[in-house]
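In what follows, a single structure is set out as structure tokens and then discussed.
With one protein chain withheld, the remaining protein chains of the complex are depicted in position.
All chains are identified by letter, namely A and B, in their written order; residue positions are counted from 1 within each chain.
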Amino acid sequence: MSNAPATAPRQMPAPPTRTLLWRGFFAENPVFRLALSLCPAVAVTNSVKNGLMMGGAVLAVQVLSSMTVALTRAGIHDKVRIPIYTIIIAVWVSVIDMLCAAVAPVVYAEIGLYIKLIVAFAIIISRLEVFASKYSLIPSTMDGVGMGLGFTFAMVLIGALREVLGNGSVWGIPLVDAQPFLLLILPAGGFFTIGLLMAAMNWIDVRRGNPLSTGGGCH
Amino acid sequence: MSRSGAVIDAHHLEVTLVGPGLPSVADLRLTTTGDPDIPLEIAEVLFAPEKTNTVIVTTATTLDTKGSYQLFHQATGQWYAIAPSLIGIVISLLLAAALVQNFVFTRYLGLCVFFGVSRKRDTAIGMGVTFTIVGFCSGLLAWVLDRYVLRPLSLHFLEIIVFIGVVACLVQMTDTIMKKLHRTLHKKFGIYVVLITTNCIILAVPLLNAMNASGFWESLALALGSGLGFALALFLMSCARERADLAPVPLIFRGLPIAFILAGLFALAFLGFSGLQV
Partner (left out) sequence: MTTPPAVTWREMWRITLSLAVTCVIAGSVLGLCFTLTEPTIQSHHLEEEARMVRQLLDLDATASIVQVRRYVEEGTSPRVGYLLPDGYHRYDLEGRPVDATARPETLATASVADLDQWIALTFPGTHAVGRFFAGYHADGALAGYVTEASQYGFKSHIRFFVALTPALAIRGVEVIAHEEDPGLGAEMTKPFFKHQFAGRSRESLARLAVTKDPLPSARRAVVVAREGIPYAAWQAAYGAALGALDRQPIYAVTGATISSRALTDGVKQAVAHLHHRLQVVHMTAIGGAHVPFGSACGYFLVHPASLGPRTRSSPLTPQRAKPLEPPPQRRCAAGPWGPTEVSDE
């Protein structure tokens, strides 16, 4: 405990809270920009409700894990930090999994497997490694909230597009008595929606005159 | 009761009897294994051509070629089990896991790694092979732990932490063993072994097995089928992406967006496999 005091000199000043909260939405969106945590983004987003629940679960796991790591980082041995981060994430995922099953059994029946699989998300452990292990509680929490909100935003956006266009409804309430583009709620629809949204984000970038970051990808 | 017959088609099944003689229709009682109290209607019983002691039973009720049935011969008090062969079951489960329920295109799992390493055909093959082998081992190991430790002690709430531990240990072990035994192999495949931890398919397989309380052969088929399905998806995708790199793709679609559109097209094509029955 003594070899890494909380005010370690190596610590860089944390970015302002505003940046921490907002960068997850556009500049570093986990789904559209970093292409991380894609599995649920395609799998559970055929309705807004599922997307929101999944986003909320990821947000909770991200924030709780970031907070745990930020609080205990002095005590975590550097050589085994990755296994310990994994255990911390697995614990929070299990807790959230049980809570979801208890609170919202109907939605859970549909997306239960994907909530359990949050444990394998690269985005969460990378935030722990890159941010929470270096900064104190408040900025780490904000960083977690920002990334979680960015993910939730992406999930709800994809979910809304697919539900409105594919099923003609929002939040399960039918708008029109038809299914305009059945394709979008089919398995393939998630891929198409994300591909088009990524292209749209690139288009906005080009219009703003930013250099286009082709590729991305996790590795 | 060992297997002594098979369903031929929707109205016929073949059974090898213990003794000679043709049983009468009234002497036989045919039921499904799940509903032994509800007899199915038998239309006639005939000797099978060119086989000793084997009869063909014709039923009035429609039979399921993948179902399991039991036949009771009242005169001899003998039970006969009629079921598809084990190899047949495993193969059909394997194909279901690899094609019908392909983990990438219909269950949308393992997408991070899928989009990350599908740029070049070589890397795709390397990842596919490595993943299939490690995924198979971890699936079986996790099944053993689930069946003989977690389930008897009702510790299933620890499944996430235990399964990820199994995967992490196995990946670390494979890496170390490969490094010590075969340096060239490690140079070629080492990087993929490390990447396996971030592939959620490897975690989804034991979770699905635990959720469905699968038996040994089902788990084996799912573990192998998921790996083969992932390898197939990766290979197909890498071929398509190598071509897309040469094509005049609009600027804003270059890179990942076009990869997603391609994956969507593959997913549509894989929709054609659903309903495939072996």
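By definition in this document, a contact is a pair of C-beta atoms (placed from the backbone, for glycine too) under 8 Å apart; a residue touches a chain by one contact, two chains touch by 3 or more.
It should be emphasised that the depicted structure is a prediction, and the values quoted were computed from it without experimental measurement.
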Inquiry  = In the whole complex, not just what's shown, which of A:14, A:76, A:137 or A:160 touches the removed chain?
reply    = A:76
Task = Taking the full complex into account, find the residue in B:59, B:101, B:174 or B:226 that is in contact with the omitted chain.
result = B:101
Task = Consider the whole complex, including the chain that is not shown, and state which of B:11, B:29, B:121 or B:188 touches that chain.
result = B:29
Remark   = Given A:57, A:115 or A:185, the residue that touches the chain left out of view is A:185
Note = Even though one chain is not shown, chain A touches it at residues 46, 75-77, 79-80, 83-84, 87-88, 90-91, 94-95, 98-99, 101-102, 105-106, 109, 166, 179, 182, 185-187
Remark   = Listed in rising order, the chain B residues that touch the chain left out are 29, 31, 34-38, 64, 66, 72, 79, 100-101, 157-158, 161, 179, 271, 274-275
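As a convention for this text, only the chains that are shown with their structure count from here on.
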Remark   = So, in the complex, the side of chain B touching chain A is made of residues 105-113, 115-117, 157-158, 160-161, 164, 168, 195, 197-200, 202-204, 207-208, 211, 250-261, 263-265, 267-268, 270-271
Query = What does chain A use to touch chain B in their complex?
reply = 35-43, 83, 86-87, 90-91, 93-94, 97-98, 113, 116-117, 119-122, 183, 186-192, 194-196, 198-200, 202-203, 206, 212, 214-219
